[in-house]
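Quick one: this structure, given as structure tokens, is what I'll be asking you about.
Shown here: the complex without one of its protein chains, the others still in place.
Presenting subunit A:
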């Protein structure tokens, strides 16, 4: 059957949008690339996170809040539809502060962020070391931990189960998911788009480009110049422990299985997926300062993934002016934003128009007027 809409890119972003579109009764087809592609969706940390986000762009705070607010109901629906357990917890999250300076800097940063946003109550509070110890009774804190910021809306989930469940959910709602379906070229034919794959052509009146780092080449063919760069993040994982960390922290969380995830680095190293012992040493040292007992933990794995980064780090949501019907969706926090993508963004794409509150995320903010 001819699809109403084709989503290009089967990572967490594309899959969430396609899942939402299928739920809105669109005849949706999701195309994912080859095995050797860069896949942030399979390398990420699993935080569903609000605190500290959106410096300089209050609309991003609002967007993230919206998604975090939708996450529980979204997770319940996905779990019910696919019989999956996303291990979503939203009992709050913490960012550890080291030393008195660290504590005051964090407070000042979050206060500045809050002042930029005029939407009501802050989502966070600063808690001193004693209060932090009460929150984490089974974790011994390092000497220089002075306290933390506590974000009451923060949480975490299993990102791989989320990705699998979204793919499954698309199919269960009547959509089609195809892997190894690399889109090589996009052409306009009348009111439709023709996608050229290896030895095959697909036609649809609407397309969504959500192909992570592969998006720039595709978006350029529908008149959208999306500046993207890879940012490497390395993650360490330990053996499984009995539960000792009841809340996720930025950079340190215990999963439902008992492993501890540590990370992630932020490195400008281009298209390079290497893991480095330098990063392992830095991440370990920082972690042991926070929780000295983790010095005795065995690491079982280290990996690297490439974040999908724009120049100001904020998402791009845009419809092409020259090629109406072609949309682009790119971001670096696709797990956190998954609920928003599956709900409001998918609805807007179905309706053929992005709402005004997404205007700050249009790609045109990066367009430089050409010199004569």
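Here, a contact is a pair of C-beta atoms (placed from the backbone, for glycine too) under 8 Å apart; a residue touches a chain by one contact, two chains touch by 3 or more; residues count from 1.
The working rule: contacts and distances are computed from a predicted model.
Engineer: If you had to name the missing chain as UniProt does, which of "(2Fe-2S)-binding protein", "4Fe-4S dicluster domain-containing protein", "ABC transporter permease" or "Xanthine dehydrogenase family protein subunit M" would it be?
Structural biologist: Hidden chain, UniProt protein name: "(2Fe-2S)-binding protein".
Engineer: Check the options A:73, A:239, A:353 or A:367 and report the residue that touches the missing chain.
Structural biologist: A:239
Engineer: Of the residues A:138, A:282 or A:364, I need the one that contacts the missing chain.
Structural biologist: Here the residue in touch with the unshown chain is A:138.
Engineer: Suppose we count only contacts with the excluded chain; which residues of subunit A make the list?
Structural biologist: Counting only subunit A, the missing chain is touched by 138-140, 239-242, 244, 258, 291, 293-294, 296-298.
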